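All protein chains of the complex are present and in place, except for one that has been dropped.
Coming up: subunit A.
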Amino acid sequence: MNALLAALKKETLLFLRDWHALALLFIMPMVFIVIMSLALQERFGGSDGLQLNGQLHDLAQSPNSVRFTRELALSSHLKLNSDHGELNQQRDLFALTLEPGFEESLAGENRQAGATLEFAAELGKRERTLISAAVREAFAVLNSTLLAEEMGYDRQYAEQEFLRRGFVATREHSALANIDPTPNAVQQSVPAWLIFAMFFVAVPLSTAVISERHNRTLTRVKTFGATTTLIYAAKLTPYFVINMLQLALMLLLGNQLLPALGAEGLALNVALTPLFIMGICTSFTALALASLIAALASSTEQATVTSATVNILLAAIGGVMIPVFVMPPVMQAVAVWSPMAWALEGFLAVLVRGGSWTAIALPATKLLLFASTLMLLAIALLKRGTQDG
């Protein structure tokens, strides 16, 4: 027990004094999560938080144009101003001009358009559709209200009789229903970059093993009676703790820091135990991969390059860098072979779809089987390496 504690203390001290490893395992994923969450928040996921800036020019200045403007401002997706600048992604995405003949067009007294809608050239089809729908809805509400008023009724009557609000009932499906909602930017970025960072323990772990092998510290440790099991148990345990710290820290970052920076927060009112089980399975896989690289590489340079390359490849095909659901079918078929994709699948099942034990069973099993295979291979190679001198 003394020996294990001494070895654990040594490994912990060595890791805490390795600033490069600390930065790689903690700072790197935090930076990635913040950047990717903010950069992609309007690119994928639901439109709940979507806000599109646009200009509104009321050339009519009539009572109904003012009412229309007020109606349009109620849309949660549009943010209006009265500027006259160029339309582009950095500033305003659209411009709506209420023409001088707005009242006449509204009353059907002329056939000319009462309003003109212009879009920034680079604006996507999805956003254009959303803006048009919001403008049409405002017109529909205004028209219906005017009609109701003419008949001596109010807006509520217009909404009930003409707009038939409530005609379409909406019902939220539970996670168990056969739907697969796509994650928003935060729900995608936090687990994706967390998994990426967890696998990066391969760099400090494999290089530490190789340098100890080269400077014969491992040999010496064995002459002090330490068994191979003790040496590797002491080496892997701190990295497992580090993986768990990464998990807790990145979830907190998503939940607390990202909303403060203007992104959507990561909702953590999910089943946390399955989430941590996924973290444990991911950590086992990362540690097994690191051990295999340590057993195979013959120099620290080789271990660093191999670890980084393998991680980046697994991340690229596993949906860390580009989400699997936006990949073409061929790449989606390739993605199923990456352990990072299995880990991400498990995390998303809990974070996005509110899943629990059954939802993580398959990805967790895949990870554990893969980790066991890699670890057995690593142990066999490390034992053989001892006899090879």
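Assume a contact is a pair of C-beta atoms (placed from the backbone, for glycine too) under 8 Å apart; a residue touches a chain by one contact, two chains touch by 3 or more; residues count from 1.
As a convention for this text, contacts and distances are computed from a predicted model.
Of "Ring-1,2-phenylacetyl-CoA epoxidase subunit PaaA", "Oxidoreductase", "Sarcosine oxidase subunit delta" or "ABC transporter ATP-binding protein", only "ABC transporter ATP-binding protein" is the UniProt protein name of the chain excluded from the display. For the chain missing from the display, the contacting residue among A:61, A:116, A:217 or A:273 is A:217, taking the whole complex into account.
One chain of the complex is left out; on subunit A, the residues touching it are 1-3, 5-7, 9-10, 13-14, 17-18, 214-217, 219-227, 386-389.
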